[in-house]
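With one protein chain removed, the remaining protein chains of the complex are shown where they sit.
Read from first to last, the chains carry the letters A, B and C; within each, the first residue is number 1.
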Amino acid sequence: MHVDIAIRNGTVVTPATQAVTDLGLRDGRIVQIGGELEADEEFDATGKLVLPGGIDMHVHLTPVEIEGGVVAWVDDFESGSAAAAAGGITTLGNMTFPRPGEGLRAALDRTRASAEAQSITDFVLHPVLLDPSPAVVAEIPGLVADGHSSIKIFMIAGDFDTRGREYLDALHVAGQAGALTLFHCEDGCIISFLCELLIAAGGGGPADYPASRPIYSEAVAAARAIAFARAAEAPIYIVHLSSAEALEVCREAQAKGLPVYVETRPLYVHLTSEPFSEPDGAKYVGNPPLREQADVDALWHGLSAGHVHTFCTDHAPWNLAEKLEPGANVATFKPGVADLQTLLPLLFSRGVLEGRISLQRFVEVTSTNAAKLFGLYPRKGTISVGADADLVIWDPERTRTVRAEDDYSRSDFSLYEGWEVTGWPSHTFRRGELIARDGQVIARPGSGAWMGCTSTGCRLSLAVLQKALIASACSWVRLVSQSAPNAG
Amino acid sequence: MHVDIAIRNGTVVTPATQAVTDLGLRDGRIVQIGGELEADEEFDATGKLVLPGGIDMHVHLTPVEIEGGVVAWVDDFESGSAAAAAGGITTLGNMTFPRPGEGLRAALDRTRASAEAQSITDFVLHPVLLDPSPAVVAEIPGLVADGHSSIKIFMIAGDFDTRGREYLDALHVAGQAGALTLFHCEDGCIISFLCELLIAAGGGGPADYPASRPIYSEAVAAARAIAFARAAEAPIYIVHLSSAEALEVCREAQAKGLPVYVETRPLYVHLTSEPFSEPDGAKYVGNPPLREQADVDALWHGLSAGHVHTFCTDHAPWNLAEKLEPGANVATFKPGVADLQTLLPLLFSRGVLEGRISLQRFVEVTSTNAAKLFGLYPRKGTISVGADADLVIWDPERTRTVRAEDDYSRSDFSLYEGWEVTGWPSHTFRRGELIARDGQVIARPGSGAWMGCTSTGCRLSLAVLQKALIASACSWVRLVSQSAPNAG
Amino acid sequence: MHVDIAIRNGTVVTPATQAVTDLGLRDGRIVQIGGELEADEEFDATGKLVLPGGIDMHVHLTPVEIEGGVVAWVDDFESGSAAAAAGGITTLGNMTFPRPGEGLRAALDRTRASAEAQSITDFVLHPVLLDPSPAVVAEIPGLVADGHSSIKIFMIAGDFDTRGREYLDALHVAGQAGALTLFHCEDGCIISFLCELLIAAGGGGPADYPASRPIYSEAVAAARAIAFARAAEAPIYIVHLSSAEALEVCREAQAKGLPVYVETRPLYVHLTSEPFSEPDGAKYVGNPPLREQADVDALWHGLSAGHVHTFCTDHAPWNLAEKLEPGANVATFKPGVADLQTLLPLLFSRGVLEGRISLQRFVEVTSTNAAKLFGLYPRKGTISVGADADLVIWDPERTRTVRAEDDYSRSDFSLYEGWEVTGWPSHTFRRGELIARDGQVIARPGSGAWMGCTSTGCRLSLAVLQKALIASACSWVRLVSQSAPNAG
Partner (left out) sequence: MHVDIAIRNGTVVTPATQAVTDLGLRDGRIVQIGGELEADEEFDATGKLVLPGGIDMHVHLTPVEIEGGVVAWVDDFESGSAAAAAGGITTLGNMTFPRPGEGLRAALDRTRASAEAQSITDFVLHPVLLDPSPAVVAEIPGLVADGHSSIKIFMIAGDFDTRGREYLDALHVAGQAGALTLFHCEDGCIISFLCELLIAAGGGGPADYPASRPIYSEAVAAARAIAFARAAEAPIYIVHLSSAEALEVCREAQAKGLPVYVETRPLYVHLTSEPFSEPDGAKYVGNPPLREQADVDALWHGLSAGHVHTFCTDHAPWNLAEKLEPGANVATFKPGVADLQTLLPLLFSRGVLEGRISLQRFVEVTSTNAAKLFGLYPRKGTISVGADADLVIWDPERTRTVRAEDDYSRSDFSLYEGWEVTGWPSHTFRRGELIARDGQVIARPGSGAWMGCTSTGCRLSLAVLQKALIASACSWVRLVSQSAPNAG
């Protein structure tokens, strides 16, 4: 067969396939695996891995505009997606905040327009539900019909603690519509209480940060989100889980058959809380805080055994001066760091090469599971005929030292500065286009596209996963056999 | 490309790939997915699924010869592998018992010879460790070097309760050699005590069967096997787990990062213990017994969420007269039933179509995971270029009624007699050979082959999985990139 | 010694003492155990038990006046305390609701005055925090200084779901002041959501009652109350716990050293949820609902093993016509029943005589623990020199049939109508006064008194228990040795 691109002789790996073979790409898709290929352009992957492009479902590349101000991170879709591409990621999921008074669809449309102008990677948008009033909640089914697959709820933000019942209604509506609801799980009452107490006691500095957002406040919030999910019969996805105790809560829910999915992020598997006591402790602030070694171990075990489903960044980049702003305290520290460009290499180096997780699980938590959960599978998240040619040629032997200055993120520091990391992407393809080579981005901003899960094939995968887990009867296999999921 | 066989337009599914596409088979292997194909022989899979052939790692197709007698099931490799093939299974793992005084290798060689003469499916052999004396244990590393990947330990049989320390030594040796140790987990002391008590009290009939082998005797045996695994730093695989309590023990071990794998079987997800009180209650006897609805639910949840890894038969077929032999009691009932031909259809019908598990998990627990755990992956267990063409064309809409008389097993009854089951294989291919069509076996006995995991590629997958979980460093990726796992 | 009353030759039992001996009472107190006694009045307890008077810390004998109406149960302190006395109870703890706009102290003073006029038993008052505004919360330390030892928070009532942070502040203030905070644990958001859903679906009748207030809504509310307790470093007491799952949450908190105390009540150990499906199902409504047998078993085990601390009624009596009011639904059924007079006999009969709990635990959960937790010990809750002569002569062999018409409660029905119950009080003494004999009350209304825990001795016991559990240093033993707890 004649194709646009042939990638030759790589070790092609998904969580359930492994072959030293050739891939044929045409019109942005994978059209042939193995067999005989002629191609316009050839890439030799001998001695390298060929993996599905990374999917990071949790980034902040657009500002939050609220009454009285704007929270603006230092990256936008242009710089952020460049960092992603350089690091082997081909699809992003952006937290999309409505402006005051703005509806969810308006926020999505506005954000999609700006992302389409800037992004190098493909992307989806998670509308953040800041106002669970009936009119806003009523938008959700229409959004799903148009290809959106999620909403995001912050248990600590805004008014969750005063409008819980409305948020529960929203979760119910989202579940009925077929959307997955993302939960930031920390108990707002407890955190605001402890912050006040610590500050009143003369503290409130970085060393107090873990005490201001204790593990039990995460665990109980997770428990409540799960109870809401049981009541609403809706699946939930808990973002950036940080502790063994909260993970245990999720694990027990999964054992009861509840559709509870778990995301963690680099901070919680590569670092522990000791740095908070250093002079620049505020540099490490994230919500939730860094935890202890036992938590780190539990999260690695979860990534390995399957009760943690995705590994995402919560990329929320600042410059160091902003992180270390004098006078800030546990209630006002700027949370988050830049993690996009190093997400995959750090996990590969410390996870796969140091034996904590298998290569299969690496692919699963960085790509396949996210695609399945957010309705993009099998278009994304795998290497399968008909799938988008989102591919990374991965050099498992390449060692580089992490330097913030090498990173496309505009953030001027990295928590991993100076770390030696082995395993980096040599080529990143997005829908068949080479967008980065050896850490250099070569695609133009705006070449990325919004990914709707409007085709039957895409929508099915989410439904299947959810339906399977909530144990309701389904006849989807008949649908599968009648549809052409990879045709569109 | 010109190939021997083309399978056209099926929905090709593995746990991590999904495509409506064509497959090209040559010399018994999958050589091309998608693209352009010419073929000597064509199969149209339109509207059907194409799945990896089933792998049932737990069957009894050879007799147990012990001092003073022989335990002979009614199937041998000829009838058993025919039932397997008719039901969509292409690889079997047979429990291989040494004769008194016979070493493990001798038993394996003898059994391999007879299986090679009879089997329609491919197969591996698990040597059963009945005598953990140093000379026997010392055979294990050599067996692994020759391509065997497992040993089997019965916690209830023979002398586990008097030679525990030696069995622990054997587990250690097996783990060091890279083998996976299968454990039958029930506490022999408790079971023999309770059997005597029940019989002495004038009972001991089928209605007493659950009480004679209580859930806690399974759970505590699983806990002890896991503790042995921690001490020996060796992975274990617990066969035919039956209860929520024992599963919880395993799940907690997995959350600690321990390499504990779990198998369950049809009896424990399709039936509960009520039938033991019926006149023909002995018909349902298996070790362990059927349990309660809460156990059934927990096992389905485990199959769905991932803490149960494989779904196998423990095919141990008898004729009904043997099962109902007058005078038998809880200590002497003949355990086991024929399950091979209906293993996949029943799981598909009640699991996938009724929404308890996804199609992806169906493939994972019936094929992919077993291949990974026993060193056959990616040669077996997936649909990947270079893999053996072990394939099933699956008709998800075909409904049939289970009848023992339609089953290739020589057992004259089925526990599922009369059940309406939807989803059956229409074609079964083993290494590119069509061995069954619409429930009729068309291959000759002896066409199956023993599968050694001697190639680097095969051996790696087991090591990777185990190493990942026991968190030791490994450099396997380099090995992967240097080897050609699919070439041989 | 010459005393007012001698009780001769009974088997005198507390959780940690047991003797066939004589008791000497003078001026309302126990002044001598054993030895030689002359008395003005003699009671022969040969063949009977002599136990500390029962303490029921959870009753509703005063109406709730809210905006737009009054919730008025059919008993007041006169009828309620008579039922208590007839059933062997000598101290009550009444839930005391402020009127709209009324402060806690005003509500307590008002209620105390009316109770002092009516009550036959002694009593304490738990102020219910319906408005956690700073001014109201600021009253708490003063109330504790005056001898109150508790506050009550309803997680389902009023505004817990909109003012959680203020309730957490209140819990903190209460803990700092030395008070114990009672929590009704059910998640208000979930319950209101499910009630609406069930009613909208055309249901909402008694058969839906369990589904409208599911076990997980209790368990997650308990988890959140416990998390609040950790943040506030305050002890909590969870009223009327009903389920195994919620009990497990509490048990795990206790194992972490957290001061979490648990109360259950007759409904949850004597009945299961089946009656809700009967035509008069609404008769059985309580908050939370009756549960399943596994919950009943878990609560009995908790009463026996010590992780359930008290057994109280939540006496909330209605007439049957009110319970069965036509048109009521899951959101409006009248919760609660009359349980005071049968509390102890039913627990003795089904708990002690049927072997579920020991006699020692019977005394502990019906008397001693409540006295310790609410600052009344050792004045109440034991048989010790200097203690109030609150005593019950208990006939362990007396069998009676429960009849609502024999009960001093004005409620016109009993859920236990017709049950044969063995073990009844023959004499009830309150501070040395015989107040009931063979089920007949002989004391005058108003003879009961409010019990403040103002003496050092009383206050200490609460502090000790709490301090021990929250692991802060204390020097109370020195205080004990310097004080004379039983003198005042």
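Convention: a contact is a pair of C-beta atoms (placed from the backbone, for glycine too) under 8 Å apart; a residue touches a chain by one contact, two chains touch by 3 or more.
Since the model is a prediction, treat every value here as computed from it, not as a measurement.
Asker: Going by the touch rule at the top, give the shown chains the omitted chain contacts.
Answerer: Within the full complex, the chain left out of view touches B, C.
Asker: Which candidate, B:190, B:285, B:387 or B:436, sits in contact with the chain we can't see?
Answerer: Here the residue in touch with the unshown chain is B:190.
Asker: Given the contact definition stated above, which residue among C:57, C:357, C:370 or C:415 touches the chain not shown here?
Answerer: C:357
Asker: Hey, which of C:248, C:292 or C:412 is the one touching the hidden chain?
Answerer: Answering carefully, the residue with contact to the hidden chain is C:248.
Asker: Where the complex has a chain not shown, which of B:8, B:99 or B:230 is the residue touching it?
Answerer: Missing-chain contact among the listed residues: B:230.
Asker: Could you tell me which of B:169, B:322 or B:412 touches the chain that is not displayed?
Answerer: Among B:169, B:322 or B:412, only B:169 touches the chain that is not shown.
Asker: Tell me which stretches of subunit C touch the chain missing from the display.
Answerer: Residues of subunit C in touch with the missing chain: 1, 11-12, 14-21, 24, 30-37, 47-49, 247-248, 251, 254-257, 297-298, 300-302, 304-307, 352-361, 363-364, 368, 372, 377-378, 381-387, 396-397, 423, 461, 464-465, 467-475, 477-478, 480-482, 484-487.
Asker: In the complete complex, the non-displayed chain touches which residues of subunit B?
Answerer: Within subunit B, the residues touching the omitted chain are 161-165, 167-169, 172, 187-190, 192-194, 197, 214, 216-217, 219-220, 223-224, 226-228, 230-232.
One rule holds in what follows: only the chains that are shown with their structure count from here on.
Asker: According to the touch definition, list the chains common to the neighbour sets of subunit A and subunit C.
Answerer: none
Asker: Quick check for the class: compute each chain's Cα centroid; which one is farthest from the centroid of subunit C?
Answerer: B
Asker: Nearest whole angstrom, what separates the Cα centre of subunit A from the Cα centre of subunit C?
Answerer: One centre to the other, that is 50 Å.
Asker: Counting only Cα atoms for the centres, state how far subunit A is from subunit B in Å.
Answerer: About 36 Å, centre to centre.
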